[in-house]
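Input: one structure, supplied below.
Of the protein chains in this complex, one is absent; all others appear in place.
What follows is chain A.
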Amino acid sequence: MIKLKSDSSPLDKNDRHVPKHFSIILLAGFILLIVTVIASLVLGARVVSYQELMDGLSFQNVDSYGANVVQKRISRTVFGLCCGAALAISGVLMQTVTRNPLADPSILGVNTGAALFVVAGISFFQISTAGQYIWLALIGASITAVFVFGIGSMGRGGATPIKLVLAGAATSAALSSLVTAIMIPNLYAMDQFRFWQVGSVGSGSWQSIIIFIPFLIVGIMIAFISAPALNALALGDDVATGLGVRPGLLRAFAIGAGVILCGVTTALAGPIGFIGLLATHSMRLLVGSDLRFLIPLSALAGAIILTFSDVAGRLIGSPGELEVGIITAFIGAPILILLAKKSKVRSL
C-alpha cells in the first residue's frame, strides 16, 4: 500500500524540512518578478522604447513624453507589487487562522467593513482623498474584525474556525446591505464609491506608497514572526496548546496583521479579489503547508499575479484600461474552479 520512494538517503536529512525544489521555485519566482516588472514599465496604451525606459529609470530627459510615462509606471508598478504581496499574506493568515482553504479577507467581512466606512465617509463627510480613505477603511476593517471575532468567540470552545467563518459571512451580508442603503439615495457618494469599488492600482502614486509601506512592514513582520506558531496551530488548537502556543492570542495577532494588510490595500486600491486565494493555493501546491516557506513565496506570487493582471488590463483595455480588480476576477475565478475540480486545493 505504501509506495516506498528511494529518497530517504541519510544525506538529505536536513533537506526534509525544506520543501523540494524550494530554491528553484524561489529563483523562478524572482525571474518572473523581474520580467513582470519590466513588462509593467514598458507595456500599456503606449509601448515605450528602450531609450525611453532607460531615461525614465535614470531620471534623464524627464521632459520627454515616453520617460514621463515610464516614471508614472514606476510608481504604479511598485504600488501594484505592494498590494499583491499584502493581499497574498493577508490571505495566508486568514486561511490558516480559520483553517478554511477558501478564506479570503472578504470572508471575515473585513472588506465590507472597510467599504461601509468609506461610503459613510463619502456620504456624510464628503471625503475624497486616499489619505482619508485609508483611515476610514482601516477603522472599518478593524471594527468589523473585532466584532466578527467577538461573535465567533462566544460559546463553547472559543473562536473556532467554523464560528469565525459563519460570523464573518453573516456580518458581511448585514454590512453590505447597509452600504447599499447609504449609497442609493446619494448620487455623489455612489459616483465616488463606484470609482473606488472596482479595485485599481492606476491611482498608485508615491504618496500612497509612502502611506502603504509602514503598514506593509508591520504586517509582514507579524506574519513572519508568527509563522512557526501558526504552523503549530494548523495541527489543531489542542496540539498547539500542548506545544506552548496560546491559540486565542495567536489568532488575534494573525488576524490583526491580516486586517491591517487587507484594510490598507482596500483603502488605497479598492477591493481587489482572488489574489489571496490564487497566490496561496498555487504556492501551497508547490511547497506544501509550512508557513515559513509559504508566506514569503505567496507574497512573491501575489506581487507577480497582481502586477501581471494590471499589465493585462492595460493591454486588453487599450487605449483606456481595465481595472485590475476585473482582471484578477477573470483570471482567478476559472483557475480556482479548475483547482477545486482537480480537488488539489489543499484544505488546511
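In this section, a residue touches a chain if its C-beta (ideal position, glycine included) is under 8 Å from a C-beta of that chain, and two chains touch if they have at least 3 such contacts; residues count from 1.
Simple rule for what comes next: contacts and distances are computed from a predicted model.
> Leaving aside the chains on screen, match the unshown one to its UniProt name from "Iron-dicitrate ABC transporter ATP-binding protein", "Chaperone protein DnaK", "Cytochrome c oxidase subunit 3" or "PepSY domain-containing protein".
Going by UniProt, the chain not displayed is called "Iron-dicitrate ABC transporter ATP-binding protein".
> Quick one: say which of A:Ile162, A:Ile217 or A:Leu235 touches the chain that got left out.
Only one listed residue reaches the unshown chain, and that is A:Leu235.
> Please output the residues of chain A touching the missing chain, sorted low to high.
Listed in rising order, the touching residues are 1-5, 7-8, 13-14, 16-17, 99, 155-156, 225, 228-229, 231-232, 234-236, 238-239, 241-246, 284, 288-290, 346-348.
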